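Pasting a structure here, questions to come.
One chain of protein is taken out of this complex; the other chains stay put.
Then we have chain A:
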Amino acid sequence: MDISFQQVGYSYAVGTPFEKRALYDVNGSIASGSYTAIIGHTGSGKSTLLLHLNGLLKPTDGVVRVGDVNITSHTKSKELKTIRKQVGIVFQFPEHQLFEETVEKDIMFGPMNFGVPAEEARTRAHELIKLLGLPEDVAKKSPFDLSGGQMRRVAIAGVLAFQPSILILDEPTAGLDPRGRKEIMELFYTLHKEQNLTTILVTHSMEDAAQYADNILVMHEGRSVLSGTPEEVFSNADKLSEYRLGLPRTVAFQRDIEKLFGKSIGRLALTEDQLAIAVSQALKEEGER
């Protein structure tokens, strides 16, 4: 399902003294099957924007289009039911939302709520426990007896269980240790490819945005200010710094090396692998001269 934003504006608490504008004239589109990263400084409107994608918030102005459904300020919540089945959101610290007595029941809750029979939901729960690398015996345990990293995985399984076609990830690895972060990001990437998901990642990690995304949307003070492929976006170091964002470490290092060489060493290095290859080749060429 394609997603588009047309002149989307949003204010919190409209008509009260606390009214606060969070989004202004946001435009952009996200193609079905793509992996998009939304980056922006804290308070830039990233999280507000993603709440529009399954109608948790309705725009004050403009239109959010998800597949065939237009969401405007007039859209009735009933009309959003089809979207909510399609859009899975993994919120920040999703383990705070675990509530059932057992891991199995917690994962089954979502699909059963959307009318999936219990047996099928149970089968899915067990598949997901395996997929997320959890030990099989967690199914009957209380989610609250698990470690933080395991709770995170259970919560993610709960979102995947209703088989959304659009997966929205809001800082899904915050607070995890390095290995856990890498495993979870790789898992999302594999799911994205294998199940042809439309994936939207809200992140503070320029490295993750560079490595995984096809496209990046930059938010600043409630506006969409820049978008393009990671190469296009991260070529704009000056603009990014205006938006209080940095470069991925690979790109920053590449720039340092290029200063040393006095010339470009090729395409923007978006992964450590690419960077190592580009730097070693440049050094070899320099040595042969």
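Keep this in mind: a residue touches a chain if its C-beta (ideal position, glycine included) is under 8 Å from a C-beta of that chain, and two chains touch if they have at least 3 such contacts; residues count from 1.
One rule holds in what follows: contacts and distances are computed from a predicted model.
Peer 1: Quick one: find the hidden chain's UniProt protein name among "Peptide/nickel transport system permease protein", "Energy-coupling factor ABC transporter ATP-binding protein", "Na+/H+ antiporter subunit G" or "NADH-quinone oxidoreductase subunit L".
Peer 2: "Energy-coupling factor ABC transporter ATP-binding protein"
Peer 1: Have a look at A:43, A:67 or A:228 and name the one touching the chain we're not showing.
Peer 2: Touching the chain that is not displayed is residue A:43.
Peer 1: Of A:117, A:133, A:148 or A:266, which one is in contact with the hidden chain?
Peer 2: Hidden-chain contact among the options goes to A:148.
Peer 1: Provide the residue numbers of chain A that touch the chain removed from this figure.
Peer 2: Touch with the absent chain occurs at residues 41-43, 145, 147-149, 174-180, 204-205, 244, 246, 249, 252-253, 256-257, 260, 272-273, 275-277, 279-280, 283-284, 286-287.
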